[in-house]
Each structure stands twice: as C-alpha cells, then as structure tokens.
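Removed from the display is one protein chain of the complex; every other protein chain stays in position.
Chains here go by letter, A and B, matching the order in which they are written, and residues are numbered from 1 within each.
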Amino acid sequence: MDRRDFIKKGGAVVAGATGVLSLPVLNSCTAETAQAESKLAGKKWMVIDLTRCREDCTECMDACRQENNVAFHGDPRWDVHWIRRATLHPKDQSAGLEEKDVLLMCNQCDDPPCAMVCPVQATYKRDDGIVLVDHHRCIGCRYCMIACPYNARFFNWKENPDWPNKEYPRRSHGVAESCHFCAHLIDGGGRPACVEACERSGERALIFGDLLDPQSEVSRLVAGGGAKRIRADLGTQPKVYYLGL
Amino acid sequence: MKRSTVLTEKNRGTWATVFAVIILLPVVLSLVGFVFSRGEDTPEVFLEAADSRWENCVRDAEYMRFRHMDLLKEVRSDVIRDGLKGGITLAGCGDCHHSREQFCDRCHEAASVSLDCWGCHYYLTDSEIEELEGGGE
Partner (left out) sequence: MDVQFAKIEGKSVSYWVTVGLLAAATVAGLVATLVMNKHGLYLSGMTNRVPWGLQISMAIFYIGLSAGSLVVSGLYGVFGKMEYKPFARIAAYLAMLFLIAGLLSIFTDQGRIDRVFTKPFTYVNPTSMFSINPALYSGHIMICVLYLWALFKEKGTLTKITSLVVVLWAIGTHTGTGAIFAFVPRELYNSALLPPSFVAAAMSSGAALMILVIVSLFRATQRHLDDELIIWMGRRLLSIFIVVTFYVLLIENAHRAYLAYSHEAGLFFLFGGVHSLMFWVGLITIGCVIPAVLLFVKKTGTSVRWTVFASVLVVVGVLFERFLIVIPGLIHPPELFPGWEVTDAVLWEGVASYSISPLEVLQTLGVIGVIGFAFVVGLKVMPLAPTEARALPAK
C-alpha cells in the first residue's frame, strides 16, 4: 500500500506543479495580444483593379513573384499565386455578354474567415487591416485555405526552388500563405509590387490607397459608382474593388 | 491479487538498475562529453568587420550572448505582428557579422541548438560569401 500511496501522491504533485507552471504561459498569451492591439493606427488600404488590364500582360504577377519569392514549380497542383489572371465565360450564352479577364488575389477582407479559423492566430488581421501570415507560427493545418471563399490562399507543398529577392525571406515547405498587400513595402511607406509594376508598364490598372481618406484616388474611384467586390454578399467585407466587372 | 510475473521480489534489483541507467543516461553522457572536451575553448563569436553605420551592437555582449533569442523573438513580433519597421533586422546584423558560420553556427553547433532560420532567411555562410566574391571579380 505504501508504494501505491507514494505513486498517487507523486502523481498529484506532478499534476499540481504542471498546473502552476503553465500559468506564466497562459499569462503570456493574453499579454501578447493586448500589446499588439495598441500599436498600430487604424488605416484601411484599398486596391482598385481597373480593367484597363492588357490582354496577355503578366507584369503584376511577375513582379509579385519576384518581390515576394512566391513559389513556382510549373505544376498547377502546387504553384502558389498571390495574384493571378482568370477568364470569365458567361454561362448564359444568349445574354450577349462577352468573355472578360479578371485579376484574382487575396481580397484582404475586413472580416476574414481565414483569420477566424486559424488555430494559432498565425493568420491574423493587423490593426491597419492587413491580413497576413506569421510564418514562424503557422503549423500548416490548411484550415485557412478551407475557409477562404475566394480560393486565394495557398500552401507550400514543396520547398521553393528559387529565391529571387534575397532581401525578403521566402517560405519553407509546410506553411500557408497569401497576398498581404506587400506589407513589408507599405510599412516602409511604399506600395505593393503589383501596383508599382502596373504603373511602370503604363497601364495603371492597379490603384492603392486609403479608402477612409476622401481625397485619395481610391475613394474617388469607389465613390464614382460601378466599383464592385467579389461576392460582397458573403459578408467578408473584401477590400479589393473592381471597376469594369 | 494476482502476482506479477515480470516484476518479482527477486528481480526488483535488476529492474531498478535498468531504470536508473535509462534515466541517468543523459547526465552520464553529458559528463563524459565534458570530461573529453576539457582544453577546448568555448567558441566565441567572431566580429569580422565593424561597419561604420553602426556605432556599437544593438545590445551589449553579455546580453547578446545569453539573451539574443529573446531579442530576436521580440523583434520578430514587433516587425510582423505590429508592422514596426526600421529597427533591428538580420540584415543589420550581417553588416558587421558577414558570415553566419562565424556568427551563429559556431556556437549553435557547439551547443547543439538547431536553428530553423536559414530555410527562409538569407544569411550567407563562408563558402557562399567566397562564391559571391569570386563571381564578382
């Protein structure tokens, strides 16, 4: 009976100690999130996609891939696309509508389902509205990909063979990612790579700015009417508007 | 109550010895390693080239030696989760400490603490620096 008692008491002590020692961990969870909220000012950044988009042009996609080290394997099963081009064909042929091209990217939703479902808050929305992934924390569960209604999120199934931009980290295999409006560039006062590339190419189909600022170009374009968002009815509050859709 | 056939009165000594050996194995191996490494210097980080842009390191040597991981975690959190740019970066470290072999790997290999950084973050090793410089000439 002595041995049993000893084991029972020992077990209880270990359980108690584990409980006590886990308190600092629990504390640190709450401390971290509380801190993060106070630091950033709230500014909304909008990208407006004008269908001034040239046929067969891939400037924005190439620039994005170069800037952000987005993985390309030449295989549609695993290739990552932060911005991509798609063609829309009207289902109802009789309506006389024509095919058109559209650029698809992460809509940087204000109510992002991806951030809501990330079990470790690796995908989260910053105070300035940017939705991005903390690749140090992502466990690769791919729930955010399931939750995104726009198919805008991707997973690194394979090690990225290239590293075009050594000044920006690339992602190793096993984590999820999507476009983050080039947060590293806009935090330094710049603009996303796709916007810059489109301007360089002369078309200016991508416009970036602060929707809350009535003087900004994005505000004027949205106020002018005709700007639509993809599946706004889903309630995700996407921050990418389209003109000419 | 049924008597155990595996652990009996007679062989409990043997079992106790086996158990003790398994539990103490890491300690014993560490001691052996320590004894055999006597005379070897503790690896020191090598400052290759002080860069004129930086007056001194972002923290003092004592802090960096023992708590650089805390600093890195804090910086990481600030930059990614709070969007605070322009502070400490790995590239900044590289201005003075060019080679990650001298800066990081030397001590990390000796201490057996594996790093997950270099699959994603760009920091050159000695051979990679040589290659680049060779290509430049």
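Everything below uses one rule, namely that contacts are C-beta pairs under 8 Å (C-beta built on N, C-alpha and C of every residue); 3 or more make two chains touch, one makes a residue touch a chain.
What you see is a predicted model; the values in this text were computed from it and never measured.
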item: Chains in view touching the one left out; value: A
item: Residue among A:L104, A:C182 or A:L243 touching the omitted chain; value: A:L104
item: Touching residues (missing chain, whole complex) on chain A; value: 25, 28-29, 76-81, 84-92, 102, 104, 113, 116-122, 137-143, 145-147, 149-151, 154-159, 173-176, 230-231, 234, 236
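In the analysis below, only the chains that are shown with their structure count from here on.
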item: Euclidean distance of C-alpha centroids - chain A vs chain B, Å; value: 32
item: Parts of chain A lying in touch with chain B, wherever the complex brings them together; value: 32, 35-36, 39-40, 124, 126, 128, 130, 132, 134-136, 159, 163, 166-167, 169-172, 183-184, 187-188
item: Sites on chain B touched by chain A in the complex; value: 76-77, 80-86, 91, 119-122
